[in-house]
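One protein chain omitted, others in place.
As written, the chain order gives the labels A and B, with residue 1 at the start of each chain.
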Amino acid sequence: MTTKTKIVIVGGGLIGTWTALLLAKRGLDVILIEKGIVGAQSSGVNFGNLRLQGRHPGQYPLSLRSQALWENIDELIGDRCEFERTGHLYVAMNDAEQAKLEQYARVSESHGLVIERIDREELRRRWPWVGESPQAATYSARDATANPRLVSVAVARAAQRLNAEVLERTCVTQVHQTGAGFTVMTDTGCVIDCDAVVNSAGAWALTVAEAFGETAPMFAAGPPQFVTEPLPYRIAPSVQAVDGSAIFRQVPRGNVIFAGYPRTAADPVLNRAPVPPVKTLNGMRNLMTIAPFLKSAQVIRVWSGIEGYLPDMLPVIGESETTPGLYHAFGFCGHGFQVGPGVAAVLVDLIVEGRTDTPINIFSIARFKDAVQVSDKLAREFDGPAVAGSRAG
Amino acid sequence: MTNVVIVGGGPAGVRAASILVEAGLKPILVNEARQVGGQGYRMPAKSLALDLKVLMGSEAGKYRRLHSLFASLEKRIDYRPATLVWGVHDKVLHTLCDGVAGTIPYDALILTTGATDRIMPLPNWTLPGVFTLGGAQVILKDQGCLIGSRIVFLGSSPLLLLAALQYHKSGASIAAVVDTTPFSAKRAAMRDLAASSRTLARGIMYRAALHWAGIPIIDGATPLAIDGKDYVEGVRIRDGRGRERLIPCDAVAYGYGLKPETQLAELAGARFRFDPTFRLWLPETDADGRAGADLYLAGDSAAIGGADAAEASGALAAHALLADFGRPQPETELVRLRRQVGRLRRFQKGLARAFAWPVEQVAALTDETIACRCEAVTVGEIRGAVRAPLGPREVNRVKAITRCGMGRCQGRFCGPALQEIVAGACGAPIAEVGRLRTQAPVKPIPLHAAAELEP
Partner (left out) sequence: MRAIPRHGVPLRITIDGHAVEAVEGDSLLAVLLLNGRAVRHLEFGGAPRAGFCLMGACQDCWVSLGDGERVRACTTLAVSDMIVWTDHQKAGAND
C-alpha cells in the first residue's frame, strides 16, 4: 500500500491527537500512527491539571494559548471531557514557600493572569477544610481540570470526523528522507510518503529523533497517584503544595484524586509503571496534613504512567536541527497536559506557515548540544537512583 | 532462611504452617480474618449455639481437625490475625492492622488467599436481598443468620444444593433452587467426575434430600431478572421448557462457582494464563505451587480445588519451599500429595464443565443492567464504549473509559463479566481482551493508616 499524504504524526497521545485535529481543521491530509491505543500512556493517566500559576516563566505564552483552546474544547471537539474551571489553590507551609508563591504570582501577573494572595485567615474562611499547616496561598481562578482518560480519544475522534486517518496498534519501523519529503514504514506493511513528520511519541520519541542524528537526555518516570472512595463533594479547587508533596482535587463524583512527588520509576520497555506502596503511604500522609478531614477516607486505587523527562524539566518542541520537515514535541516532564493543545497549535503554525508567533526557542532540541542545564526540581521531584537507570526509548 | 510468611488462614495456610513448623521453622501467618478456617471452615462467632454437625455435615470431622491442628501450632508460629495484606513490593508485604500500616519483609512467601463467588450480572442484581452464594453460607456459619425468610438459590454450582440444604436444615423457607445448567449437561459431565465418587455421591444425596423436603429444583433455567423496587420481591426465570415464571422471594443466594483471589499473587510477581475451562485468567504454577522466585501459591487462590485440595496443596507448597531452600523433602510424600491435589483439581475442572458459567447469557443482558456495582456502570455503557470509533478492545482500557472496575472492589466482581461483555461487543475471543491489572491496595485503606510513618 502506498499513499500520498501531507503529514504523518508518530504517537497518538494528547499532542499527536490535537495536532491531527488542528491540521485536519486546516484541510490537510493527516495520518496519525499509534503503536498501541490512542491516549493510553501518560496523556491518559496524568492528574488532569490545567494549571496556569507556577509554570516556567518561558512557558506562559504557550500555556495561555493552550488554555484558550481548552476553554473552547466543547466547541472544538463536541465533548467537554469533564473540563471544569475549578481554580487552582497553591499552598505554602513556611515563609520560604510563601516567598516562592509571591515570585510565581508576579510572573503570572506579568502575563495577565489574576492571582489572589490568600492569608491564613482567609484560607480557613474560604476553604474551611484546610488544615493547620498551610500558612498562606495563592489562588488563580482561571486554572482548570479535565479528565485525561477521555480527552485524547475524544480529540482523535473529532480528527477522524474531519478525515484524519488514525492507525492504532501500528508501529513505525522506519522513517527516512526522500527528496523533499519522507517515507514512513510500519510493521503493518504501510509505506507512506509525506511532506512532514511530527514526532510526538512521548517517552518513546528518541527512536525517531535518533534516526535523524539528534537526541536528548530523556529518561522515563511516572507520577504516583491514588484516588479515594467517593466522598461528599467539598473541595472545589485543584490544590497543590509548593513543594509538590501533595497535589489533589475532588471530582464532582466525590473521589479525591492525589498525585505527589517524588515521582516513581517507569519502564518504557516492559511498559510498566507500578506504584510502590511506600509512595502511596507518603502521599496519604501528605494529603492528610493539608486536608485533615480526609483522615478516614479510604484509598481505593493507585496508578501511574510512563512520562518522558529531561534534566532541565522543559520539553523539546520545534523543528528538527538536522532535518527540515521533521517536528519534535516530546519530553513534557509531567507538564504536558495543560500545554498539549497549545503545542499542537504551534506545530501547525510551523508546518503550515513555517513560523510561529509563540516563543518556543527555549524548547529547541539544539540546547542539548551544549552542557545541559539541570533543574533544581530534579533533586526534589525524583528518587535519585531511579532517574539514572531508566533511559527512555 | 529467616522469614517465611504465609498469607491466609484457611486449610491451605494452616497446613503449610504445620509442615514448616515440623521442619523447625517459625513462619509468620498473616490472616485477614480474626479466626483461622478460611471461608469454608470458619469458626462461628462467640456465643452462637451452632450445631456444627448440621452445618458441616460429613465435613465436621475435617473442620475439627483443622482447628485442633491450628491450636497446636499457634504458639509455635508468629500469628497475625485481623491483618490485611494490601500490597507486595520488593519482597515486603504491606499490612494494615487496627487501622495502622505496617510492613513484613519476607524471604519466601506462600499465598493462600482463597476465592470469592463468580458473578454474572442480571437486571436488578444490586437490590438489597441478593447476596453471593458463598456469602449466604458465611453469614449462616459465622453469624447464625439467614439472608432472608424466603430464599431462591440461583446460579450454577455444586454448592447451590449444599447451601440450600444447610439453609433448609437451619429452618429457612426455600422458594426454589434454580440451576442454569440443564440436568442432561450435568449428567453428561458426571461421567468425567467419577474420579471422585464420594463427592459425586454427596451431590446426589443433597439433591434427594431437597427433593424429599419438597423444595423445587429447577434445572436448565435462564434467569431473566431480579424483581423488586427497593428490595428483592422475586426472581423471574425462563424454565427449561421455555416458560417464563416469577418465583416470589425476599432473598436470593447467587453464584456461578468460585474465582481465585489472585491480586496479591499478581503483585508478588506471578504470571497468568487464560484457562479455557474456567474462562478465567489463572496464575501459573508448577505442580507444587511454585509461581516465581520465592513465591508459592496454594489452595483455591492457586486453582479452585476445594478444602481437601487446599490442605494438600498447602502442604505441597511448604515442602517445595523447604526443598528450594536446601532441605530435601520425602519424595514419596510429595508424590502422594501431588496425586491428591491433581485428582481433586481435575475433579473441580470437571465440575466447572458440569456447572457452566453462563456465557450465552452475556449477549442477552439488557443494556440497562448494571455490570459494575461499585460505580454503577451499565452493560450498555460498556458495549457503547467498545463499539464507538477508536473504541477500546482491552479490558483495562474499557475500565479507563467507562469506570467499570474502578470502584472500591477493584473489579473483583465485575471483572469476569466485563471480559465477556467486551469480547461479545467486539467479537474477539475472550482470551484476547485481557484481564484487569492489579495495583496495591488490593482492598481500601484509610489515609490515617500512614499517620505514624516517618516522612
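Everything below uses one rule, namely that a contact is a pair of C-beta atoms (placed from the backbone, for glycine too) under 8 Å apart; a residue touches a chain by one contact, two chains touch by 3 or more.
Because the structure is a prediction, the values reported are computed rather than measured.
Between the chain not shown and the residues B:Gly135, B:Pro283, B:Gly299 or B:Gly314, the one that touches is B:Gly135. Summary of contacts with the chain left out: across B:Ser149, B:Ser184 or B:Thr366, the touching residue is B:Ser149. The chain that is not drawn here is touched, among residues B:His94, B:Arg290 or B:Arg412, by B:Arg412. Counting over the whole complex, chain B has residues 32-33, 39, 45-50, 99, 116-117, 126-132, 134-136, 138-140, 142-146, 148-149, 170-172, 230-231, 261, 373-376, 407-409, 412-413, 443-444, 446 touching the chain that is not drawn.
Summarising the interface, chain A meets the missing chain with residues 229-232, 253-254, 295-298, 300.
Following the convention adopted for this analysis, only the chains that are shown with their structure count from here on.
Rounded to whole angstrom units, the spacing between the C-alpha centres of chain A and chain B is 41. Listed in rising order, the residues of chain B touching chain A in the complex are 86-87, 89-90, 92, 94, 101, 388-390, 392, 394, 397, 400-401, 406-408, 410, 439-441, 444-451, 453, 455. Across the complex, chain B is touched by residues 37-38, 40, 44-45, 149-150, 153, 156-157, 160, 166, 168, 228-229, 274-278, 280-282, 284-285, 287-288, 294-303 of chain A.
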